[in-house]
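Take this structure, written in structure tokens, and hold onto it; I'll ask about it next.
With one protein chain withheld, the remaining protein chains of the complex are depicted in position.
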Amino acid sequence: MLIRLEQRPEASKSMVYVSPVIAVILTVLTAMVMFSLLGVDPLKAIETFFVEPISSLDGLAELLVKATPLVLIGVGLSLGFQANVWNIGAEGQLVIGALAGGGLALAFFDQQSVFLVPAMLVCGVAGGMAWAAIPAWLKTRFNTNEILTSLMLTYVGLLVLSYLVHGPWKDPEGQNFPESRLFHDSALMPILIDETRLNVGWLVALFVVVLGWVVMSRHIIGFQIKVIGMAPMAARFAGFREKRLIWLTLLFSGGCAGLAGVIELSGAIGQIVPSISPGYGFTAIIVAFLGRLHPVGVLFAGLLMALTYLGGDSAQITMNLPNAVTGVFQGMLLFFLLASDVLIKYRIRFGAPKIETAIQAEAAE
Amino acid sequence: MTETPRLELIGITKAYPGVIANNNVSLKIMPGEIHALLGENGAGKSTLVKFIYGVQKADAGRVLWEGEQVQIASPNAARKLGIGMVFQHFSLFEAMTVEENIALGISPELTKGDLSARIREVSQQYGLPLDPDRYVHTLSVGERQRIEVVRCLLQDPRLLIMDEPTSVLTPQEVDELFKTLRRLSEEGVSILYISHKLEEIKSLCHTATIMRMGEVVAECTPENETARSMAEMMMGADLVSPERAFRMTDGAVKLDLRNLSVKSTHQHGTDLKQINLQVHAGEVLGVAGIAGNGQRELMEVLTGEVPTGKADELQIDGVAAGHMDPIQRRLAGVGLVPEERLGHGAVPDMSLWENAFLSAATRMNLIKNGFIQVLASTGFALKVVDEFRVKTPGVTHFATSLSGGNLQKFIVGREIMQNPGVIVVLQPTWGVDAGSAAAIRQALIDLAANGAAVLAVSQDLEELFEISDRIAVICEGRMSEARLAENVTVEEIGLLMAGVGLEEEPVHAD
Partner (left out) sequence: MSVDWLIPALLTIVTAATPLVFAAVGEVVVEKAGVLNLGVEGMMIMGAIAAFATAVSTGSEVLAIVAGAGAGALLAVIFGVLTVYLQSNQVATGLALTIFGLGLSALIGHSYVGKTFGGLAKLDIPGISDIPVIGPILFGHDALVYLSVVSVAAVAWFLTRTRGGMLVRAVGENHDAAHSIGYSVTLIRMGAIMFGGAMAGIGGAYLSVAYTPLWVENMTAGRGWIALALVVFASWKPWRAFFGAYLFGGITIIQLYAQGMGVEVSAQFLSMLPYIATIVVLVIISRDSARARLDAPACLGKNFHASG
């Protein structure tokens, strides 16, 4: 029997939304097979992974805390990806943003002010933007590939963090642990629900989702981003400035990542530690794709990915599985998504092509 | 006649989703015969030859090669039988040498020994000079075609398929090619010659099979036909020539190129050298030339994608415009239709209304405070669809869903509906069905009649003579003087296209 890919006359709009669902289902099925191979009851494992973490209010709050950076960065990246600007260094921008905001918190560690948190957020955005500005400048000025530069800068950013917590920013009273002093209360994000870590950062993320949505669906900048990504020559023909869009998308995604970093620091952690993020900047790449590079889609994808983090933790605690399972899940999900995306532009056909159907189609016209 | 046909096709059928490319096509080619396969774009010629050459499989039908039934499963199988093919879009590798290109296209056994000596031998024997060590990207279009021909000849073909071989050649190069083909025919090689150029077929081919919408509609002996009668068979309708009220070449200068020199931004592009050209209100100025002689660069300079050195090298209505970006030029009243429809003139996976917005946003006031006015944009797109009879279920459908002709009508319409004072059109009807082509040509003439300056750049001389008031020729980035269409012959244009007489650029006294 023959299996062929047949090009659709027009990209299927419904498949754009069906494909992530197929991908999630395939991932869960594969995960179950994987769990049974590891000698774990697959149903139990799925429950531990996907249901248990969110069966309490605290769990739900934690889900939103984890989703906050993913959604923020995911929205930022999705704009760039649509313009074929591949910023994959969000992790580094997150770290630098966190350091910029956290540095401010440390500088005013004994000051009480309602302006401190907003100022930290601004610093975080600026830090992330500054780090993203390097690949933007190199790409627009020297035509240097932003994938490689932004990624290399991630390693540099992580080393900067390591240097600061091991050196100048180390807590003087901290028994030589590589950690900064704890932030003052007025440097912490206001909590939304008592007894949880859910903070105002989530609302910031929701705001960015709405902002991204409006820009992409109705604003000329969103239109330009889409055109330049789909047909660069048409963008030039229409007079859209490519360099300006490269700057814009890189600064926006860098700013979002920096914001995510400072929110994570002042909302969830409360001090500067050697490991600020468990790879949110990379996972957000998957979030962006899974969310179809659409801000609202990113919101849902961010929640799902946050769940894989919580699931990984809970599987580690209750079933003694290494939490690297999370990374495998995430990678697998992206594979299945990319694979099922073929259905957007192509149809799968079995057997030899049918002549009759084509003839009928023509007769019907 | 009792002679066995070299190739016989019986009942070939091939369907694509929604289209039947070939429906029950039968064809006979005799030894030594030059057989024309004639039809419009989209008539199914290319599908048929791809099948003969083993690139594509048919859904039904039989093939007889010298009387015996065969299956041509791959190009390699075709070559083994003795079938050679020269593609319309050359199958060449730019960054490789002539010899490597030839080695890739012939069976591995033939590459043994001194291939480059054999290439020189064959190319000399048939008057097709080639240097095996040159890189393809340094060669002219004509030379590239020679690679393909030599590649076929090295395998001693018994059937040679030529897919639209002359669309990229000067009239003089065409004559050279025909000499080679006639000689091959005398040696007993059959030739399947695909074209839609009727005069060529009359002068070269022994028989012709005419296709329309995937079916064979007629067979004839070209010698006994007129170009017009064959065209009518090809199009299935009486021809309508565009009408024009009067010729006008003395209006005000709308578009003025003065000593325009621009370096190409493309890898193997052509620099524009000292171009002088004035397009007046009310005229259609045609620019002839073989592809790759600077047309793309000229278009990029006119759209504003590439700025000129000095701003006044390009003037619109007497205002220096060389440094204006595309948006400013549109505001100044320039309409632009690039050669490539999908990807340059339109975004394939965007709806028609978004594609209308693409070029009309500023001039038609479709943006307010940075936000897209969806209703107004949709309205504008609907007007274009309506006015230019674009066949589409609606303006929310993607540009890719339209046929070539309909999309071209949409793009030309989108520019004309913006009421431009100057319109520049590159290859107005390339790959467009005859009905749409006629509509587009008429629209351009009407636009000129209403006082706009129309600059049409095309490879199709028949088209240029049909619509132009004056004709200029571009060759290697230089532009000849524009001359009144009725005072110039195809031969003169052909010489200019080949670069003869352009170097010294004598200034004629008007």
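We call the chains A and B, going by the order they appear; numbering starts again at 1 in every chain.
By definition in this document, a contact is a pair of C-beta atoms (placed from the backbone, for glycine too) under 8 Å apart; a residue touches a chain by one contact, two chains touch by 3 or more.
Values in this document were obtained by computation on a predicted structure and should not be read as measured data.
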{"item": "Omitted-chain contact residue, chosen from A:113, A:145, A:275 or A:318", "value": "A:145"}
{"item": "Candidates A:18, A:51, A:317 or A:338 - the one touching the absent chain", "value": "A:338"}
{"item": "Chain A residues touching the omitted chain (full complex)", "value": "5, 7, 86, 88, 138, 142-145, 147-149, 151-153, 155-156, 159-160, 162-163, 166-167, 282-283, 285-286, 289, 322, 324-332, 334-335, 338-339, 341-342, 345-346"}
{"item": "Touching residues (missing chain, whole complex) on chain B", "value": "14, 16, 47, 50, 54-57, 74-76, 78-79, 87, 89-96, 100, 103-105, 108, 111, 267"}
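Note that in this section only the chains that are shown with their structure count from here on.
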{"item": "Between chain B and chain A, distance of the C-alpha-averaged centres to the nearest whole Å", "value": "46"}
{"item": "Interfacial residue positions of chain A with respect to chain B in the complex", "value": "6-11, 218-221, 223, 226-227, 230-231, 233-234, 236-239, 241, 352-355, 358-359, 361-362"}
{"item": "Contacting residues of chain B [partner chain A, same complex]", "value": "13, 15-20, 59-60, 303-305, 325-330, 336, 338, 340, 342-350, 354, 357-359, 361, 367, 370-372, 374, 397-398, 400-401"}
